[in-house]
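Heads up, one of the protein chains got dropped from this complex, but the rest are sitting where they should.
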Amino acid sequence: MLTTHPFDDDKLREECGVFGIWGAETASAVVALGLHALQHRGQEAAGITSWDGKSFHSHRAQGHVAGNFDRDDIIRSLAGQAAIGHVRYSTTGETALRNVQPLFAELASGGFAVAHNGNISNALKLRRELNRRGSIFQSTSDTEVIIHLVATSTYRTLLDRFIDALKQVEGAYSLVCLTSEGVIACRDPLGIRPLVMGRLGDAYIFASETVALDVVGATYIRSVEPGELIIVSERGVKSHRPFAAVRPRPCIFEHVYFSRPDSLVDGSSVYSVRKRIGAELAIENPVESDYVVPVPDSGVPAAIGYAQQSGIPFELGIIRSHYVGRTFIQPGDAVRHLGVKLKHNANSALIQGKRLVLIDDSIVRGTTSLKIVQMLRDAGAKEIHMRIASPPTRHSCFYGVDTPERAKLLAAQMNVAEMADYINADSLAFLSIDGLYRALGEDVRDEAQPQHCDACFTGDYPTRLTDHEEHEPADQLALLSERYA
Amino acid sequence: MLTTHPFDDDKLREECGVFGIWGAETASAVVALGLHALQHRGQEAAGITSWDGKSFHSHRAQGHVAGNFDRDDIIRSLAGQAAIGHVRYSTTGETALRNVQPLFAELASGGFAVAHNGNISNALKLRRELNRRGSIFQSTSDTEVIIHLVATSTYRTLLDRFIDALKQVEGAYSLVCLTSEGVIACRDPLGIRPLVMGRLGDAYIFASETVALDVVGATYIRSVEPGELIIVSERGVKSHRPFAAVRPRPCIFEHVYFSRPDSLVDGSSVYSVRKRIGAELAIENPVESDYVVPVPDSGVPAAIGYAQQSGIPFELGIIRSHYVGRTFIQPGDAVRHLGVKLKHNANSALIQGKRLVLIDDSIVRGTTSLKIVQMLRDAGAKEIHMRIASPPTRHSCFYGVDTPERAKLLAAQMNVAEMADYINADSLAFLSIDGLYRALGEDVRDEAQPQHCDACFTGDYPTRLTDHEEHEPADQLALLSERYA
Amino acid sequence: MLTTHPFDDDKLREECGVFGIWGAETASAVVALGLHALQHRGQEAAGITSWDGKSFHSHRAQGHVAGNFDRDDIIRSLAGQAAIGHVRYSTTGETALRNVQPLFAELASGGFAVAHNGNISNALKLRRELNRRGSIFQSTSDTEVIIHLVATSTYRTLLDRFIDALKQVEGAYSLVCLTSEGVIACRDPLGIRPLVMGRLGDAYIFASETVALDVVGATYIRSVEPGELIIVSERGVKSHRPFAAVRPRPCIFEHVYFSRPDSLVDGSSVYSVRKRIGAELAIENPVESDYVVPVPDSGVPAAIGYAQQSGIPFELGIIRSHYVGRTFIQPGDAVRHLGVKLKHNANSALIQGKRLVLIDDSIVRGTTSLKIVQMLRDAGAKEIHMRIASPPTRHSCFYGVDTPERAKLLAAQMNVAEMADYINADSLAFLSIDGLYRALGEDVRDEAQPQHCDACFTGDYPTRLTDHEEHEPADQLALLSERYA
Partner (left out) sequence: MLTTHPFDDDKLREECGVFGIWGAETASAVVALGLHALQHRGQEAAGITSWDGKSFHSHRAQGHVAGNFDRDDIIRSLAGQAAIGHVRYSTTGETALRNVQPLFAELASGGFAVAHNGNISNALKLRRELNRRGSIFQSTSDTEVIIHLVATSTYRTLLDRFIDALKQVEGAYSLVCLTSEGVIACRDPLGIRPLVMGRLGDAYIFASETVALDVVGATYIRSVEPGELIIVSERGVKSHRPFAAVRPRPCIFEHVYFSRPDSLVDGSSVYSVRKRIGAELAIENPVESDYVVPVPDSGVPAAIGYAQQSGIPFELGIIRSHYVGRTFIQPGDAVRHLGVKLKHNANSALIQGKRLVLIDDSIVRGTTSLKIVQMLRDAGAKEIHMRIASPPTRHSCFYGVDTPERAKLLAAQMNVAEMADYINADSLAFLSIDGLYRALGEDVRDEAQPQHCDACFTGDYPTRLTDHEEHEPADQLALLSERYA
């Protein structure tokens, strides 16, 4: 049976969140709280590795942080003043657990654990080479190549080996590593995925988003800079710049959807940016109507911005249930045909006979938008004008975001008029790419050297895509997965 | 270890939701969807009983509807065209399962299942009498007395026996019963708890709220009227009026907090009433400030109403995590002292240096308000003016709502000024009782014959409280529970 | 998929074991050990109820005693100096748990728990009457009628009510009850099922078999006598004789198969009786052969007796795996055709070319014997002479033993020659009924007043079989079960 909340599945999904701490008394308990605050970045598996000065301890589990890492016995088993953690999307079965991070290896130089947000775009090529030389992989994860590159590096110190490894990989990576010599945080030269640094008493923290600092009561210091590598240890904090400098291109979609509204991403308030996006959208695409209605919860800040800019009242025309998680299964074939509204229900008494501006953050496959519009029409809405708080999503992401193949992206197949027709809206409009950059405080997108990675909108990828360019990489990975299954 | 979401615990809690259907092909699957939509009325246990023309089938479980009643094997085992279901709060252990409804008994006249929202206020007295005559109770539930009264009634027909039973009970009851002769729905003479009727194809449905009709795709017909008893069977729908007529007094708190905003309660849109409550609050208690900020999610509709009435912008100054359910436990004693913000986090970038009107639906113990205000202050808010969308909650409820003892209700101990001081707000104001009645479309509360049960605000209970008036009823019930433990 | 140990299913099965204690510090822990020693009397469910001077505590579970009642938290929750317990066969599902004993009811006079070994043969008739008068049954168990008879009795004291109840029931019952006034043990007037009394320090114990006394370190005092009712309380031990005296007829099959060889049943060593049975078998049915081989483990004592009497060497020609419990399921349809010998395997090196006397305790359906003989032939045995340590089992038991319907008993369908042919043995012989009585120390079966219940061999039932004689009792019980399902 299929899932009953089709709406969730029609989003791009951030694939990971990372968190690390050095110098706190119950490091793993802090990591558990931090991961909980990052749960929206990966809901299917979580793991923590700690170092107690003598030994490394790991626990990895499928499912939410809650239910796995709020157990005293587990937290106690993860002893020590340093720990790192990871949340991710993942599949089921014994094998899958091997892909849950942090990945850990006992190297000749000592234990080495790594938590990775991003995607190595030449991982398959590197894997084949390492395999040929006798390295045995435990997982199908792209992250594992980093560990084997470190293990087989001919440099002498762990730091040099790690830098040697990173210089061979392409793609996006925000890494938090745990070794007996300290916690190492590193962001790829383009800074595609976010990573911030904070302080909790004497301890230092690295996290994907500032909300994880808030939740554990830590103070935000700054973002780890693109291309920066920071080591925190008993000898203090040390910053390295091992890569040639390039203009950074952090992911623009973090502002549109991935990050929580109460986070700062590269110094900007996500909530404020989303409200400005809504305001730009109102300026670019005004429409006469009675209410501005968000698709909850992701469309809410942009809808508030749209309402304030346009003067049209903001109203909750759709009510979201608190009880629909990812696990609910629709019981019984016979109820399939029922208008199942388990996740979202129209506020009929409100919208009856009204003209609505409906705000959502993006359209991926379009299946959700289609159903939402139909639900509002069934509930009596007179006109539905859909406004999307980002440009059309036309290209897949290869940097750690779960996107459908291009062929399934609605905007890759249709123009805006066709899309409006398809989702059955009275009108449909997207924010322009320049409007999006304006909401971020830029005048315009710098076509020569874009300020962000916006490849999902523009197809302008900032790195080589080695595995993708060699033929049939998906097949090869599928083969690997199958062999491990 | 304590729970980490103190905020949830500081609410009055509806104790039950009921749902029944007669005449649908996969009745139990429809009931499962309906219960899912009523999950906010009882999150700790759920049950369904079905009748397939020959046999009754039951499944009852602790936990959410999802995870228990979305399994094909369970739904298939609940065969038949008629079924009723129940969600409730409950405790743990084998014994507790006996209290999960629907309760079922094999009477001499055939099977009889009952799902009850409300509370029988002379249940202990009746139980003692029945016990003395040889009736053996399976549960500690007040609902079970109804079954034994039916079983031992000297009337001949099941309907007469059921009415005979109801005439002996006092208190609040919205009942949905399943028998081999039909589904019976009944609301007590005062109509304290809600109950609505709908239609899905040829099938008839009864449910606590209209949202459950929406979710299964059914059409709303009308409320079951106070004192009305409706039987749906193969012979059609038949309404009875077995009780002497009295002026109804439906629970006013359903509009304030219990019901979902997309439900109609006794014909009124809950969302609209809550917005009008916010508007009345703005009229009665205006204050100069920068933003209107709701405590999410229950304070949102009133905050929108307040913002629209006052012209002050509505903003999300507090962000709510989607991942905090009732089960999350804070890991590690050592992190207790951290400012744990797992459920609610301040949107610091927004509220820094601002004056806020903070809207919540009610104050029960005050512990939540205290922490929310502190969190906003820590995040830099300049002024915090708390406005509550109901009058002070000063009295316990004896009609199926989980309230603390009076001694723990903040408003029973302090006046408004003291409360403002306690929660550390710059100002605090509650809606007046007449303001609440105005939001519901009345001119004023009718002191002689109040239009609603508002005992939690006024102490004016509409029925006798037999068990409560006899000494130490809590002790007696505790004793019962203990014996069964 | 079918079970892989067909051999187990071809036995009569004792349906229950009971254990009770008054006056021990951790009564429930002693009960858990005692039940563990009685596990062979009921492997599918177990329960314990304790009384701590104020409250009753119960835990009942499906599965073995180990895994359920060896957990500290559960034993701690079963507080008090008095407790009773029960092991039984049972079916699966929520409903089934209601049938797991001890059954407990809160009567007007206080809590009353009962554990029952046996079967009430007029239970359905009594149930119908009680139901008509308003009693509501929680289970489909025959035992529950006793509780309702006590609850509705018009006598004044609990003891009088209990005796009043017992006088209305027919059939077999060894009962251990727990009340706030003491532990009550009682055996039906014929003493069909066993029950013994022991002492552990100051505490008194009742148990189905003496092995349970051994395991907890208690001393055996004596059997509870047929028709005797004993109350143990703070006021000491008191014996009652509420019934008219009749000649006892304890079950003869306890000696043949049900009881453990290290138990004493009504004063006789089960091991010694089984050895004498083997010796009688050798006298009645001698055969020339190389080895005496038991079907392990139930055939071992009789085989030792046969070997010692005949002078033919005792050898392990069949080896039994320790790892086949009731839960093993044969994996994969495709291996069905393989000669699956998971439970028993032939000791081929030994039996190759040899003539064997094969000893088993009984033949029920014959399916096991057929397979064992075939397995020994496949392993190279030259001749197989099967000798059965009891007379042919020709009749069903209605006193608490799980027997197939008569139509499925091999000996009810065939004479001995046909049976030999069916199981493909070179010869087959059963012990005579008088041989069995001789092994028990009698000269001969007293046809006028048999010394035992031997109805399974003779069809001579010692009580009325009210439910069985009224038409279709099985159908009625099936109907009840279905309604509860």
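Order of writing sets the chain letters: A, B and C. Residues in each chain are counted from 1.
We adopt the following convention: a residue touches a chain if its C-beta (ideal position, glycine included) is under 8 Å from a C-beta of that chain, and two chains touch if they have at least 3 such contacts.
From a predicted model like this one, the values you see are computed outputs, not experimental measurements.
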item	value
Neighbouring displayed chains - absent chain, whole complex	A, C
Touching the absent chain when the full complex is considered, from C:300, C:356, C:409 or C:440	C:300
Touching the absent chain when the full complex is considered, from A:97, A:237 or A:412	A:97
Given A:18, A:147, A:251 or A:425, the one touching the chain that is not displayed	A:147
Interface with the unshown chain - residue positions in chain A	54-60, 77, 94-95, 97, 105-108, 111, 131-138, 147-148, 151-152, 480, 482-485
Those residues of chain C which, in the complete complex, touch the missing chain	1, 4, 25-26, 28-30, 32-33, 36-37, 39-40, 43, 64-67, 69-72, 74-76, 200, 211, 214-217, 260-262, 264, 269, 271-272, 297, 300-301, 304, 308, 313-316, 319, 321-325, 327-332, 334-335, 338-342, 345-350
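Assume only the chains that are shown with their structure count from here on.
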item	value
Furthest chain, CA centroid comparison against chain C	A
Rounded Å distance between chain A and chain C, as computed from the means of their C-alpha atoms	62
Rounded Å distance, chain B centre to chain C centre (Cα mean)	50
Interface hub residues of chain A, defined as touching at least two other chains	none
